[in-house]
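A protein chain is absent from this complex, but the other protein chains hold their places.
Labels run A, B and C following the written order; every chain starts at residue 1.
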Amino acid sequence: MGHLTEGNDELLKRVRRIAGQVTAIEKALAAGTDCTTTLHLVAATRGAINGLMDEIIEEHVRAHVAHPDLPAEERAAGAEELIAVIRRYAK
Amino acid sequence: MGHLTEGNDELLKRVRRIAGQVTAIEKALAAGTDCTTTLHLVAATRGAINGLMDEIIEEHVRAHVAHPDLPAEERAAGAEELIAVIRRYAK
Amino acid sequence: MGHLTEGNDELLKRVRRIAGQVTAIEKALAAGTDCTTTLHLVAATRGAINGLMDEIIEEHVRAHVAHPDLPAEERAAGAEELIAVIRRYAK
Partner (left out) sequence: MGHLTEGNDELLKRVRRIAGQVTAIEKALAAGTDCTTTLHLVAATRGAINGLMDEIIEEHVRAHVAHPDLPAEERAAGAEELIAVIRRYAK
């Protein structure tokens, strides 16, 4: 399964934004920012990470489960991977 | 989309177990049980509800996205519904 | 720790509403309702359970951690219980 091809620009942009958010948390902690403000940054970062997970799962669905050109075996394998991921990571 | 056919016994058993857990929470609250014990019951019920969601999504994947006999259009529609559900309910 | 006294009407009302939501899920499954509709009911029930957890934790904070009349030892014990609950059940 390798649908997340090199140059997946949209996902890369998302993860770089998340890296920026983590840097902001680090600065807030280093500066002794109050906890409510810091928590807000952390919660926003968690939201962005959840969005990244959803995006990766969506790409998997499109490329490896639902794509009309998939051979039956590959589709079945893609569906099993998807179900395993949902069981493991869906809160 | 109607794959959750009447007589879906496994899902019905799950939801009846959840109903029993909710009754246990009600009894704990009515009896003035301490909050740690009550929270444990509530958290276990939340876990069971998450399990039920995963199970329903899994059935949708098998019946409406991955099934080898689906016409292309139905498969595409099933995939879009799945993606909408993941975006809305994951986490 | 017994702050969830008998007659805690607000929490009891919440849990009875949740019981009604679980009954609606059961009916939807028994009637073969489509999975998107059923998932919506399940997700709403999960939201209500999360709300119930927050409410119970809030009552614990008010009665056993923050209350001005608490002896120091009881307050310390209430805080440790709270921290254990957050670690265990947050997310």
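Convention: a residue touches a chain if its C-beta (ideal position, glycine included) is under 8 Å from a C-beta of that chain, and two chains touch if they have at least 3 such contacts.
What you are looking at is a predicted structure, and each value in this text was computed from that prediction instead of being measured.
> Based on the whole assembly, the unshown chain contacts which displayed chains?
When the entire complex is considered, the left-out chain reaches A, C.
> Which chain C residues touch the hidden chain?
These residues of chain C touch the chain that is not shown: 50, 53-54, 57-58, 61-62, 65-66, 68, 72, 75-76, 78-79, 82-83, 86-87, 89-91.
> Spell out the interface residues on chain A facing the chain that's missing from view.
On the side of chain A, residues 1-6, 8, 11-12, 15-16, 18-19, 22-23, 25-26, 29-36, 38-39, 42-43, 45-46, 49-50, 52-53, 56-57, 59-60, 64, 81, 84-85, 88-89, 91 touch the unshown chain.
What we mean here is this: only the chains that are shown with their structure count from here on.
> Touch graph of the chains shown: is it line, ring, star, complete or other?
Graph shape here is a line: each chain touches the next, no loop.
> Does the chain A and chain B pair touch with the same residues on each side or with different residues, judged by whether over half of the numbers are shared?
same
> Once you find the CA centre of chain B and the CA centre of chain C, what distance in Å lies between them?
18
> Using CA atom averages as chain centres, what separation in Å is found between chain A and chain C?
Each chain's C-alpha centroid was found; their separation is 29 Å.
> Between chain A and chain B, what is the gap in Å from one C-alpha centre to the other?
Taking the average C-alpha coordinate of chain A and of chain B, the gap between them is 23 Å.
> What residues in chain B touch two or more of the other chains?
Each of 50, 53, 57, 89 in chain B touches at least two other chains.
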